[in-house]
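Yeah, one chain of the complex is gone here, protein chain that is, but the others are all in their spots.
Moving on to chain A:
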Amino acid sequence: MSEIEVLADQSDVGQKGTVVRSHVIKKILKNPMGLIAVGILTLVVLLAILANVLAPFDPNFANIGKTLANPDSTNLLGTDSVGRDVWSRLVFGARTTLLSALLCAAVAVGIGLPAGLIAGYYAGKFDGVANWVVNILMALPGIIVLLTVRAAFGPSVWISMVAFGILLSPGYFRLTRTAVQSVRNELYVDAARVAGLSDASIIARHIFSVVRAPIIIQTAIVCGVAISIQSGLEFLGLGDPTVATWGVMLSEGFKNVYLNPTLLLWPALAIGLTIGALVLLGNAVRDALEDAEKIKPAKRGSVAALNSRTAPGRTQNEAVAAGTEHHLVKVSHLGVGYPQADGSVKKVVDDVSFHVDRGEVLGIVGESGSGKSQTAFSILGLLPEAARIVGGSIQFDGKYTVAPTDDSVSQSRLSEFRGKRISYIPQEPMSNLDPAFTIGHQLVTPMVRVLKISKSEAKKRALKLLDDVGIRFPEKTFNAYPHEVSGGMAQRVLIAGAISCEPDLIIADEPTTALDVTVQADVLDLIRDLQKSLNVGVILVTHNFGVVADLCDRVAVMQDGRMVEEGDVREILRNPQDPYTQKLLGSMLEGKEPMTMLVSAGASAGGADNEKEAGL
């Protein structure tokens, strides 16, 4: 098949496959915070595991003859008030403390995770009941429950940790349920249903992976909380004095704080370090899972030096090149780039030049990633913070908005144009209207600000505009909220907003892409009529050659950030010179013989038929 070559060159771009988990662990270890946390926890775990080897005495072995002794060669950290070896108790305490924290977390996960998965995936009755139970559990005061449990079952570390685990399970339940709900209706879950996977395997394969990471983070923190609560209870004297834990040691140390303060120091240090390490680990895991690499904000100097476009202390607009003042907009050799983590600049727009005159419609055509929107946004000054102008200039009505030596769009220079003389029609009408305000409010506010007219005057004007853009009941739409109107209507409202302040230039970024074909035709009619009657310049960004043919006088074709061709619309559409333009136009379906190959047109049709016969 001939498409294989087409693909082969695309697929070089991706990196080599890596398993996500090892990736994450690497990231955690690269993070100093994570490295320290992992180090401390490994140490504590090793102590706990090797307790039998490391401890010279049984934790409860008491040498009555040697109480509150200072450290010596037999008792590394001294002895406590009944002559027990502090080091041995600390080491065995690590074992008990860690195990009890794990028990608590295991109980919480064991209850919260399955319940959350089921409630999130199936919703319905189980979800309702589970939510009630969770609400009750969360309303219970934890310490009082733990005291009650102790009174009923005796001072056992394990029982109190099981009880505490149950109290913590709502946290897991809610976490899991929310995560599951967000993916329950994803298309890949639907695809698995169509394939006939059982619910259990869908949950295990597709849904569990979503909650895995948050569960790990939550568990690190829950373990820390469990240790602190357990130590707290024991410190108050509510623990089991026969079991060596850090909390019991803390309590013991506190009783003898005036005789030997170091008895307090060791368990406190162990508790503090372990909890701290758990919390740090949780944070490190979260940081590692947040995929985006942090890019240090490039120092002004470095980027400027890179592009040799320092602009020291310039305040005055310089005069534009003579003979170009009459153009409404002139973009010359524009380059837009994004500084990367390694100090290089990724160019998304490179050496793009065009101009638009009053009353003229310029189409910028290209596929996704061709830089057409970035070009439009640099005229509007709406590029993201990180973006840099790495070359060229933009002038509007004889004044620079981006002078040849600027490295970013000057917001102050542009703000005198934007909204008043340059306006914008976005791609997604619905997401560009604020759902909290009525349509009327959103039309009136900018007019009051920009045109400095009274509210009632602005309202009158807004109603007229709504009428102008073909809305049948302007009064009703004026008072409606965005969710009450259709997508086509919302786009009309935005067009009304775009022309409300009598601009000279309208930049329309894929204004009809989100609309149905029949609505698109209406909106195109509207834009054409308004453009004629107001005699404004329009820059129309689109991927659709039909839309270009419908509206544009001239057209510029962009590919990978470069402009490959520019000219009169008839010239370009009928007689494209650049191979890329030819390829794009060749991909149009209009006028093609149905059921024939488009890319390998003609050439493989015969071959394909033979193949078919052989295949059947």
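Rule of thumb we're sticking to: contacts are C-beta pairs under 8 Å (C-beta built on N, C-alpha and C of every residue); 3 or more make two chains touch, one makes a residue touch a chain; residues count from 1.
One rule holds for everything that comes next: contacts and distances are computed from a predicted model.
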"Hydantoinase/oxoprolinase family protein", "Peptide ABC transporter ATP-binding protein", "Rieske 2Fe-2S domain-containing protein" or "Putative tricarboxylic transport membrane protein" - which is the UniProt name of the missing chain: "Peptide ABC transporter ATP-binding protein"
Contacting the left-out chain in the complete assembly, out of A:Ile49, A:Leu140 or A:Ala191: A:Ala191
Residue numbers in chain A that touch the chain omitted from display: 1, 3-4, 6-8, 10-11, 13-17, 20, 186-188, 190-199, 201, 205-206, 209-210, 367-368, 487, 516-521, 524-525, 543-550, 569-570, 573-574, 583-592, 594-600, 608-609, 611-612, 615-616
